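Remarks on the structure that follows.
One protein chain omitted, others in place.
A, B and C are the chain letters, set down in written order, and residue numbers restart from 1 in every chain.
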Amino acid sequence: MPEVKEKKIETLSDVTVRFAGDSGDGMQLTGTQFSDTTAWVGNDLSTLPDYPAEIRAPAGTLYGVSGFQLHFSSSDVNTPGDVPDVLVAMNPAALKKNLPELRPNGTIIVNTDSFDPKNLKLANYERNPLEDDTLNGYHVHEVPITSLTKNALEDSSLSLKEVSRCKNFFALGIMYWLYNRPLEKTEEWLKIKFKNKPELAEGNIKAMKSGYNFGEITEIFTTRYKVDPANLPKGTYRNISGNEATALGFLTASVKSNLPIFLGSYPITPASDILQYLSNYKNFGVKTMQAEDEIAGITAALGAAFTGHLALTSTSGPGMALKAEAIGLAVMTELPIVIVNVQRGGPSTGLPTKTEQADLLQAFCGRNGESPVCVIAAQTPRDCFYQAIEAARIALKFMTPVILLTDGYIANGSEPWRIPDIEDLPDVHKEFRTEKEGFFPYIRDENLARPWAIPGTPGLEHRIGGLETDDITGNINYEPDNHDKMVRIRNQKIQNIANDISDLKVYGDDSGDLLVLGWGGTYGTLKDAVHLARKNGYKVSHAHLRHINPFPKNTKDVLKSYSKVLIPEINLGQLASLIKSEFLIEVEQQNLVRGLPFKTEDVLGKITELLGGNNGK
Amino acid sequence: MPEVKEKKIETLSDVTVRFAGDSGDGMQLTGTQFSDTTAWVGNDLSTLPDYPAEIRAPAGTLYGVSGFQLHFSSSDVNTPGDVPDVLVAMNPAALKKNLPELRPNGTIIVNTDSFDPKNLKLANYERNPLEDDTLNGYHVHEVPITSLTKNALEDSSLSLKEVSRCKNFFALGIMYWLYNRPLEKTEEWLKIKFKNKPELAEGNIKAMKSGYNFGEITEIFTTRYKVDPANLPKGTYRNISGNEATALGFLTASVKSNLPIFLGSYPITPASDILQYLSNYKNFGVKTMQAEDEIAGITAALGAAFTGHLALTSTSGPGMALKAEAIGLAVMTELPIVIVNVQRGGPSTGLPTKTEQADLLQAFCGRNGESPVCVIAAQTPRDCFYQAIEAARIALKFMTPVILLTDGYIANGSEPWRIPDIEDLPDVHKEFRTEKEGFFPYIRDENLARPWAIPGTPGLEHRIGGLETDDITGNINYEPDNHDKMVRIRNQKIQNIANDISDLKVYGDDSGDLLVLGWGGTYGTLKDAVHLARKNGYKVSHAHLRHINPFPKNTKDVLKSYSKVLIPEINLGQLASLIKSEFLIEVEQQNLVRGLPFKTEDVLGKITELLGGNNGK
Amino acid sequence: MANNSEVQTIKLTAKDYKSDQDVRWCPGCGDYSILAQVQRTLPDIIEKEKAKVVWVSGIGCSSRIPYYINTYGFHGIHGRAPAIATGVKVANPELDVWVATGDGDLLSIGGNHFIHTCRRNVDLKILLFNNRIYGLTKGQYSPTSEKGKITKTSPYGSVDYPFNPISLAIGSGATFVARAIDVNPKHLQEMIKRAGGHKGTAFLEIYQNCNIFNDGAFSLLTDKDTKDDNILYLEHGKPMVFGKDLDKGIKLDGTKPIIVDLTTGSFTKDDILVHDEFSAEPILAMILAHITDDPAFPTPIGVFRQIQKETYDGAIASQIDFVTEKRGKGDLKKALFGANTWEVN
Partner (left out) sequence: MANNSEVQTIKLTAKDYKSDQDVRWCPGCGDYSILAQVQRTLPDIIEKEKAKVVWVSGIGCSSRIPYYINTYGFHGIHGRAPAIATGVKVANPELDVWVATGDGDLLSIGGNHFIHTCRRNVDLKILLFNNRIYGLTKGQYSPTSEKGKITKTSPYGSVDYPFNPISLAIGSGATFVARAIDVNPKHLQEMIKRAGGHKGTAFLEIYQNCNIFNDGAFSLLTDKDTKDDNILYLEHGKPMVFGKDLDKGIKLDGTKPIIVDLTTGSFTKDDILVHDEFSAEPILAMILAHITDDPAFPTPIGVFRQIQKETYDGAIASQIDFVTEKRGKGDLKKALFGANTWEVN
């Protein structure tokens, strides 16, 4: 046994690591375990998986690389990190694909066993990068992870293939050692996961421990790191992805409103998860219908809305386009329904596995006629939970379709979430109309919402439909004045929502040189960028819109309080055009349409550019 | 025989008449005949049919009234007239429905025979309006048209039912006498129309002549009117409706470009005509496919575009919503296709037989992703011809989908059209790529258009699709930089169209107090209103956008030359929002969403309001 | 507009199912008869609970019917009625859900929802008003128009073969398939009742005359002189005979149907094919579906097929019950907590 040297321990405040390997290498799992343990020891964190577009790309290819990035810190974390500090590369393709994004001077842990001629060729490496100057300037730790795993599991009853599948846990073990994390959470998890195959649990645990010991014992690593717990609010936490949060938000709205969910949906990346998660909650009375297409999904949901359910439909861009006509029907019939669009790269089929923010204008006006709907957007994975509740709340209260926009980035990304007390959550509720006296299907309350009288209610029999309806009676009415009136009523009803939502909040000072205005999944990045810029002395603030139609009432005031407004978006300027048209103010834009989340440094760069290099002074 | 008194002849410059009766009374036919003869004697004119929403509403009901309005003049006519000067009312319902719109002091010719208790009741008249003061203040001519027709045809071999069906020609005869029009055109037409039933032709002719003589002989009419020929450019004229003009425009583009038409379409009011007209031109090689739905219509057309046809699809609002996803595919595959949306009242099924301008924003951004298309709008029935050609020209030259917006008003309305020389029409053409050397499916010409290499061309085999494509090679490409680049290229290509279109023209002075800016079917009304306002001394001009995406290059300059800009639209301000967002200027809006065209007096009123009562001085 | 009538304690009549809206079809339209038979039949099918009846439709002349029936109604968008109705029925399986639709609405734009409804066996009663034309849009050919039909969009004759709607319904797994004729009120009433009584997707094709755009499309089956020779009334357990004097019959030669003359003495009623509505396999129904297209054969009217299997809405409800029983009623707190939590103190 080699002599164990005492290793240096360095304290860091903030680390970004990326696990990368072949799709078959279990990188998502490894990443998730590292996250769970990291959360458990009290760091704040944010994660971002990066799957290949192919289901199972051939092993070793560049397009088969699967990655998982994780940013953790002893203070607030808002993004999964711009650039990794550490890269775990399980094969040459993983190295090739991820190296360009690694921080200069960053750390690389490579599995040298996989750097054979075949894999090098699959990764388009002409020469072995471990042997030329490719990795100059990085801290490279070459570890024969596969063979070490095999050695460690020599005595196990597992097959060679099974043994080789344990190598990601060896890598995880190294990382646990490096960042000083306990093994027990993962150990527990493996025991439960493989409770029917204890030898697999054991094998993986052994591999992990061997990796840990490898860090401890060998000379390769001279330093290990400590990241202190973050100062998070007290409470019970879990990790949550955006899609899961959306599903749970709806479930909560269903329980709170005492209305069973009807979700009519057709699978589509990256929205399928919502259908998948909600399918599990049958014992909450949740009805999920995997429809024949997106149109059937939403129209069935409208049927259920008519019948008194909490009606939902979930999709992504191309599916959203297909729902356009039916959203118009929802507008005309004034039925409550939430339409979730988990945005992905477009146009058309586009980039199904990439993120984008380019469906905002579609949400606004992607239908025939004057067809106003409420549009809201979630800004982080956990915020999806609250915005799902908010969408349901508004839909029911105002008897209107609500479009909830999320995106591939926050839908698949995850972060720790302090599980709220159910009682503290907003009230979601709506009474059915049962009183016959004075009932008309299009009579309105103070918000302009019409009554909800559901089939089965004696004496309230009535008909609704897509033709223009008579104010109050709801009969078909083709009269010019009635139409003009109804067009304005439908519009006013949506505007009235502004009376019922919270003000736009500003991070930073109430006025200044620049306001960075965003919406949706760029929240964390913009917040970090503004935070850094402020640290550098810039007079810049950040505001992020959750309600986009209507805008919060104070939006104009907020905008007017800054000399300049910058709107960074992952599109060509869709919010910018709405803001310009609504408030007639000049705005600066930053538009990167790369299928990727913004980087903090991109936005910081733009802020610096706009305010001048001299810290805005 | 009674003594024939010499009747007074008064010269008028401008008359609006409306024929109204039961759907079964043949009012559309009567109106069309009056128009044809009126055009033939050299007046300028414009017409507007007004059908009931029901196919055949029960006789005598209010919702069964069918109307046809016609405005003719010895000078330029731009609209079918705000308010009729003369109303021909064949039954009580027709009177009831149309009276509110008649000019005070206007003339009414009623068929007294139909004012029996049953018809009065169907029209919701409690008392006979001919017998109370309902018609005070109008010039009422009571004519027992039905019985007079019967008398006139006493000796004919026609059945009683057939005789009674001739009564509209009696009414037409009266109107011909009143406005001093010859009978021969209609006589000719009847002979051809009923060439297999000469007794019907004869009966109708006799009825018409009797009506004419009735005017001449009886004392009821003391004055007849003369409207001198307008000073129209020399040439051969015909009447044309907007939908017919659209169809002929495409036919012309097909002949000029030597590309057969493929129209994939699904019937929908008010767009079905285009499919119907084009189905007749089989001997031009026109292929029409009545598809199973709107999606099949456009996707089949895209298949035909790929295969080298002039690809078209036609629809109205709800159908447009259904085509959204496929338009995105057209954007991504960069195939030439023209999508015609004959706008109708919305949202949803809305007001199928009424006009509206509320699909402009849908045309702009009713799809997922950054999905730019060219948008153009026709402004009068005959302009549909030129814009159909323009749409085809741009689609082919720039390899892009083009959305052509018309509306129910100009689609069904008609006006005289000086038939152009085919040689004078714009060049529409596009070469197929056949050269193998240097071919790539996404290589681009100076306009950024990609080559059109159609199946069957040896050596140019390639694949296209809805996933993001590699710049130049057209292979699938998920890379961030490529995506950002392609998003911008697709956008720039549409912007490049601005280099290829004519400037925005101004009617009136190049600068002034107010610019009235419009688009689409409001053209005639805005022009008339501005004309009248200018006559009254206001410094107001009119500009009308045909190209909306991109705007003509001089749009900004035009807008900035006036102190104020007024944008009247039959929606809640859709062009206004585009103008505000694009040019950051304040605009005044006028929005009447009544399913009806604007009236000149509405717009004139708004101009006066904006510029003050003192003629803007 | 709502009808504020009291909950009925006595049996309803046709009048109770009349709404206050003017019926706006063309005079003479076959839709009137269908509406009347529906209103007459509903009181027998749904005895007292008018409020539990929902009519869903798409767009078309036929699809206006919900406005005229004083129950809950949803006039949807073109082609989507089966999907909307599925949502209604799944949301509340207690309701009686009817779909009124046209040949364009159900079989052209709505074809997909139709076949998926049949496949899933959603408990809906679908009444297809088949006039073989697009009525509301003023006379274009439909997917049930005969090939070669001259209409506004096919001035030289359509080039499309028509669907055989019964065949399509069978091909997609429908559990109840029947046909009736607008002007045959008694039989139509019976078919509406049968459809209403079926548990599962009931597809009833009703031949309907559009006297404006396709007048006489079914005159062979409705004219006094021709109808007896051209209609084959299907009755379970009865031999398939037809003709004014019931002197002709259908016999099977292998799987091929042939017409035999019962007057020559060569064949007796015993040779004649006996109708079996309840056959597990849809083969007989398919044979009958296809003789419709053969001008040599009479057109079968009546129930082609009726089988029982679990409904979609029923299965969803049972699954919820089953899971709830097994796992207990859902606990939101547990759901929010999920599998993996930690404490920050």
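Everything that follows uses one rule, which is that a contact is a pair of C-beta atoms (placed from the backbone, for glycine too) under 8 Å apart; a residue touches a chain by one contact, two chains touch by 3 or more.
Here the structure is a predicted model, which is why all the values come from computation and not from measurement.
Novice: Check the whole complex and report which displayed chains the hidden chain contacts.
Specialist: So, spelled out: the chain left out of view touches A, B, C.
Novice: For the full complex, which residue in B:H429, B:H462 or B:K485 touches the chain that was left out?
Specialist: B:H462
Novice: Which one touches the absent chain: B:V65, B:V88 or B:M289?
Specialist: B:M289
Novice: Return the single residue from B:Y281, B:Y538 or B:F598 that touches the missing chain.
Specialist: If we include the chain that is not displayed, B:Y281 is the one touching it.
Novice: For the chain that's not shown, point to the residue among B:T11, B:S75, B:N151 or B:T307 touching it.
Specialist: From the options B:T11, B:S75, B:N151 or B:T307, the contact with the absent chain belongs to B:T307.
Novice: Considering the entire assembly, which residues of subunit C contact the chain that has been omitted?
Specialist: Here the touching residues of subunit C are 108-112, 115-116, 119-121, 143, 156-157, 159-164, 167-173, 252, 254-256, 281-284, 286-287, 290, 309, 312, 315-316, 319, 322-323.
Novice: If the hidden chain were put back, which residues of subunit B would touch it?
Specialist: 36, 39-40, 42, 189, 232-240, 244, 248, 251-252, 255, 260, 262, 264, 281-287, 289, 291-293, 295-296, 299-309, 311, 325-326, 328-329, 333, 418-420, 422, 436-437, 439-441, 453-467, 473-476
Novice: Could you pull out which residues of subunit A are in touch with the chain that's been left out?
Specialist: Residues 54-59, 61, 63, 266-269, 272, 275-276, 279-280, 282, 288, 290, 292-294, 318, 348-349 of subunit A touch the chain absent from view.
Just so we're on the same page, only the chains that are shown with their structure count from here on.
Novice: When contacts are scored as defined above, which chain pair ends up with more C-beta pairs, A-C or B-C?
Specialist: Contact tally favours A-C.
Novice: Using mean CA coordinates as chain centres, what's the subunit A-subunit B distance in Å?
Specialist: Roughly 47 Å, centre to centre.
Novice: Just the number, please: Cα centre separation of subunit A and subunit C in whole Å.
Specialist: 45
Novice: Counting only Cα atoms for the centres, state how far subunit B is from subunit C in Å.
Specialist: Taking the mean C-alpha position of each chain, the two centres sit 40 Å apart.
Novice: Residue numbers in subunit C touching 2 or more other chains?
Specialist: Counting only residues that touch two or more other chains, subunit C contributes 59, 77.
Novice: Indicate the residues of subunit A shared as contacts by at least two other chains.
Specialist: Subunit A, residues with two or more chain partners: 325, 328-329, 333, 465-467.
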